[in-house]
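The complex appears here without one of its protein chains, the remainder shown in place.
Moving on to chain A:
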Amino acid sequence: MHILCPQAHLVNAVQKVYRAVATTTTYPAITGILLQAHENTLTLKATDLDLGIIYTFPVEVIEEGELLLPARIFTEMVRRLPPTSLSLKSLEDNTVEIAYQQSKVQLNSIDVSQFPLLPPVEGNFSFSVAITALKDAIRKVTIAAGNDDLRSVFNGVLWELEPGENRFNLVATDTHRLAVYHGQPGDSSSNETATALVPCRAMNELARLLPGEDGLVKITIGESQIYAQHEGLTVYTRLFNGKFPHYQQVIPTEHICTIEIATRDLLDTVERATLLARDENKARAHIIILQVGEKSLKITSEAAEIGHLEEELTAEIAGQPLELALNGRYLLETLRVIDTENVILELLAPLKPVVVRPAGQENYFCLILPVRIG
């Protein structure tokens, strides 16, 4: 293999795939990045057998071929090379020579045949989504996902494709809160509904890799994998097998009280209230109390050794007065992803879920289950 390519392009590509490289493994081949030169493009591939990232971009190919290079040293080296044109050429003795200006560096390579075959992009369900919508959905939904190795289904985001409704849903829950996002799919390949449980980590990597501009991502749901493609980039991940709970059943269908309030004001108050109650090792960690009056919302929190806080916010309130306690951190994380000026809280009872919605946006809500104070 022999290619010519500007250093900046190679750095950009290597940094894209690097996050999928396995770090702790006994299988050396997957600690490498696979380079494939073919018809004036270079394709970089990395996988830890769960997550895989593939990136293709144009280069000048002098001789086609493949190379598997140790990811860490290759990435670190390429980043430090001068910003000029580079020549990458494989030599006879299983090494690669990277030449730049009047200099060169030679790196040992790994046996290409050891690199696992990546699954071809295939599946019965595919559709496209606007990049902006997908990034928005990931940001708003992943906050509710769990982080417990012992119950991995809650560490995933459920994708539901409902072509009949012209809708896709992203759902996550850690059993204490639940976030639901509705999006509109474009050119769906099937009329049947499909679901996939996608690890949160892959969702976050995808959001990081997609550019912050207009455009579409093509999503393909396969048997045990899901793929996202945009221009030269393909991200895929193994799906979780576990059974996601029947989340629709826990979404309240009624409420006795609604509060509409300025998002920023509520966020600031909750931030201060949670600050007092942030000691993880205390019985009342993160607990804040919401008291709904007729015209105002009162928020209090206390920590025996530190002090207490009481704030009263004016709000538009319809319905009956109510008091409940909840984890302030959960409310905080939800408010931080709400972009509308006002936010709506819907309450039913002290121990029933609180529904948090952006005012004027129908496509998202998060529900938070209160805390029982004994």
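Please note the rule applied: a contact is a pair of C-beta atoms (placed from the backbone, for glycine too) under 8 Å apart; a residue touches a chain by one contact, two chains touch by 3 or more; residues count from 1.
One rule holds for everything that comes next: contacts and distances are computed from a predicted model.
When the unshown chain is looked up in UniProt, the name that turns up among "ATP synthase subunit c", "ABC transporter permease", "NADH-quinone oxidoreductase subunit H" or "DNA polymerase IV" is "DNA polymerase IV". Only one of the listed residues, A:84, A:132, A:175 or A:340, touches the absent chain: A:175. From the options A:62, A:250 or A:275, the residue with contact to the chain not on display is A:250. Contact between chain A and the absent chain runs through residues 146-150, 173-178, 245, 247, 250, 281-285, 287, 325, 327, 351, 353, 367, 369-374.
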